[in-house]
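One chain of protein is taken out of this complex; the other chains stay put.
Let's turn to chain A:
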Amino acid sequence: AVVKYLLCVVRLQHAGRYNDDFDDGEDIAEFDDNDFAEFEDVSEDPAVDVEKEPPPRAAPSSTPIEDEEDEATVENEDGQDEFEDADAQDQDMYSKYDNEEFEGHEKTNPSFKDTLIYREVPAHLQNSWESYYMEILMVTGLLAYIMNYIIGKNKNSRLAQAWFNSHRELLESNFALVGDDGTSKEATSTGKLNQENEHIYNLWCSGRVCCEGMLIQLKFLKRQDLLNVLARMMRPVCDQVQVKVTLNDEDMDTFVFAVGSRKAMARLQKEMQDLSEFCGDKPKSGAKYGIPESLSILSEMGEVTDGVMDSKMVHYLTSHADKIESIHFSDQFSGPKVMQEEGQPLKLPETKKTLLFTFNVPGMGNTSPKDMDSLLPLMNMVIYSIDKLKKLRLNREGKQKADRNRARVEENFLKQTHAQRQEAAQTRREEKKRAEKERIMNEEDPDRQRRLEEAAQRREQKKLEKKQMKMKQIKVKAM
C-alpha cells in the first residue's frame, strides 16, 4: 500500500506540472490497473488542488520580489521560495491525503502560505559592499583629507618659494647674512627659508648697519588642513607676512608709534603692552596726514607722527594701503600683554627697540605665486624705515616728554607691585638671617663661633638703632 501511495504521489506531481498532459493523464488513469482505479476520484481533487497551488504560490512569491529592493538577495529569496514551495506543496498534499486516508486525524492548519516568514540575511554575510556604505564614506573622507593635505602643502611651499625668489636680491644686497636656522653655533648664511610648519616659513637676516637683525615670518593659511579650508569658506582670511626688525640702542630714539588699518589699530591698542601704556588716545584718522581714511594712527606725541610721516612714507602708505595691516615702531616693545596668574609680575617686562610690520598678501586666500611680487615695494619701505629711524631724533621738548612718560609708567608699575615686592624683600631678609645662623652653627672652632655671634648681634643692634632714628625723624617732620 505504501508503494502504491508513493507511486500515486509521483504521478500526481507529474500531472500537476504538465497541464497539457492533464487530459492524457486522466485517460491513462482510466486505462490503468485496477489497483490505481480506486485513486481515480481522489487523483482529481489533489490534482485540482495542485493546480490551484502554483498560482497562489506564484502570487506570494512575486510580492517578496517587489518588496526586496536589494537585487542581490532576490536570487536567494527565490531559491528559498522554490524550496519552501516544494516543501509546502508536499506537506499540503500529504495532509490532504492524510485526511482522506486516515480517519479521526485532526485537520492540520493548511495556511502555510500566510505564515511564510522571509528571514533577512545579516548584512555582513551578504556578499555586497553596498551595506558598508558608511565605511566607504569614511575612507573617502580620509582620502579627501590626504589629497587636500598634499595639495595645500605644495601650494604653500610654492608661494613661499615665489616670495623668496622675488625678494632674494633685495635682501642679499642689504644684509650680509640671509637665512640662518640657528642650528649651528656660528652664524651661517643658508640662503634658504626655514620651514617651521606646513604653513609658517621663517627667514633671519642680519649683518647690516642700523639694525641688529630682521626676522621675516611668512604666515600662510593652513591650506594643508581640510577643516581650516572649510572654515575659511565661511570667514575669508589673508595670508600674512610679518617682518620684525630688532634694533640696537643707538639706532632709534625713544618713542612709540603705530599706523595701520582701523581694526588692527583698535586691536593692537588693547593687546600690546607698550601701545596701551604709551598711546592712550584713540587712534586718529590718517586723513589728517595725507594717507587714506582706512588707515589710522596711534602715537605717543604729535611730533613723532610728524617726524615719521614724511612724503616718501606717505607715498608708500597711500599706494599700498590695502596690503598694510599694521606698522609698529617702539623702543619699549615687549610683545602682547602677558596675563599672569599670581597677580602682577615683580619686574617690568624686558623691552627691545623693535619695528614690527604686518602685511596682508593680496588675493584674500586665493593667492597665486605672482602676487608675491607685489610685496616687494613693501620690503623697500621696511629698509627705508630702518634708515630713516636712525636719523629721526626728537627735539628737546619731545625728549623730555618721552622721558616723563616712561618714568610715569615705571612708577605706576612699581606702585601696583609694592605690596608684593615688600613681601619678596621680607622673605629675602629672612633667608639671609637663616643662612647666617646656619653658618655660625656649622662653625667648628668655638672661638670663631663666639666672635661671629657677637658680630651678628652687633649688626642687629645697629639696624634697630637706625630704625629708631628714622622713626624719630619722621615724627619730627610730621610735627
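The definition used in the following text is that contacts are C-beta pairs under 8 Å (C-beta built on N, C-alpha and C of every residue); 3 or more make two chains touch, one makes a residue touch a chain; residues count from 1.
As a convention for this text, contacts and distances are computed from a predicted model.
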item	value
Listed names "Auxin-responsive protein", "PAT complex subunit Asterix", "Histidine-containing phosphotransfer protein" or "pantothenate kinase", with the criterion being the UniProt name of the chain not displayed	"PAT complex subunit Asterix"
Selected from A:Y145, A:Y289, A:Y384 or A:F413 as touching the chain missing from the view	A:Y145
Sole residue of A:E186, A:D249 or A:D447 that reaches the chain not shown, by the stated touch rule	A:E186
Contacts of chain A with the absent chain, listed as residue ranges	122-124, 131-135, 138, 141-142, 145-146, 149, 173-174, 176-177, 180-182, 184-188, 194-198, 202, 204, 206-213, 215, 222, 224-227, 335-336, 338
